[in-house]
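What you see is the complex with one protein chain gone and the rest in place.
Now for chain A:
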Amino acid sequence: MVKIALISCGTEYSGIQKEIEKAATTFGSEIVIPEIDLDYIEEAYAKFGFPAQSSSLKLMIARTMSIIEGKSKADAVFIATCFRCAEGALVRNEVRRFIQKNSRIPVVTYSFTERTKADELFIRMEALTTSVARRSILAREKQEGLTLGVDSGSTTTKVVLMENNKVIGTGWTSTKDIIESVSKASEEAFEGTGYSLDDVDGIGTTGYGRLTIGKNMKAELVQEELSVNAKGAVYLAGHQKGDATVLDIGGMDNKVITVNDGIPDNFTMGGICAGASGRFLDMTARRLDVDITELGPLAMKGDYKKAMLNSYCIVFGIQDLVTTLAAGGSKEDVAAAACHSVSEQVYEQQLQEIDIREPLIQVGGTSLITGLVKAVSETLGGIDVKVPEYSQHIGAVGSALLVSGMGKRQENR
């Protein structure tokens, strides 16, 4: 059983201890609390050097130190502090950095409220358990043989066929009946390659429909999108070593994942409002009577400051843009304002919760909207934003990469 050390400032006082334990046991892991002597707290705290006022944060530091010094045993670490606590957030990040600098133990961080439920933690615990029990899979840096990756997402289904470290076929369709959508996208991916489903060595699935599709296709790998997207992004960006942040602004939800050596260590998933999603850009494109593929280049020519956008709500946001157009504003400025609005909201609702590490790798369908990529870079103070090739197929590429070496279909035949 994978032992996950809980390092927190007091999850029991927020009434969520049981939820954390439930999430861990669901994926075959066990929560353990590193036991330490009272005297060791001061010793470890002095060594660490962070002048925390709260004694539970000193305890967090000492528990961390006890793992690094081998006094306590843990396969993985889950670091949690209260949402909105500045001191807690500082210690949470420093403790996470300390573990990553001094060990290979996988870490996931989280800021909780009393509303935190086990199912919100599932994907984190699954990813954490994967990074321990299936670390060899995440260590894969090169795709070999012929593999199929399927990303059965809530809005679109993506399929990628890879052969010897190259993408040789892609398929993309909107998700309706999930099995039919995968069949359609798979046909597209195989088209012109000379291969069929019978030729592949292995199949990997991810996304909301991964379990159903995995069962249906007898997939060798069924994996949550956190590990898969993070791995796919650093693989495509050629940045498999060191730190990175992966940003996926989706049609319905957004993901921000921080990665260390290709292994995810923290992420947030949102959002609260559709105004911070790809859906808002889709609606803007329709209102401007341009194809979504034209929105990015249009936005690149505009100035967001010239278009009024006072509301972050998708309905009132569109209304503001219409008002700007009616007042003689240009399509370019409106497109730029829409991209800027989405980028600002993602920053305010999600990116602020995370310790952004460069490079930022933007993936997903919206990463093809150049105006949005520019807006993200500007919002983050002009940092370099990488958009790798096949970024819109990220989950499928990640699945095809990770299943490589696991599938023995041809040998079995």
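In this text, contacts are C-beta pairs under 8 Å (C-beta built on N, C-alpha and C of every residue); 3 or more make two chains touch, one makes a residue touch a chain; residues count from 1.
Definition applied: contacts and distances are computed from a predicted model.
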_Protein name, per the UniProt record, of whichever chain is missing from view ("Nickel import system ATP-binding protein NikD", "Methanogenesis marker 5 protein", "DNA-directed RNA polymerase subunit Rpo1C" or "ChsH2 C-terminal OB-fold domain-containing protein")_ = "Methanogenesis marker 5 protein"
_If I consider the whole complex, including the chain that's not displayed, which of A:Phe78, A:Phe98 or A:Phe112 touches that chain?_
A:Phe112
*Determine which one of A:Gly15, A:Gly28 or A:Gly242 touches the chain that has been left out.*
A:Gly15
*For the chain that got dropped from the picture, name the residues of chain A it touches.*
9-10, 12-18, 38, 41, 52-56, 58-59, 81-85, 87-88, 112-115
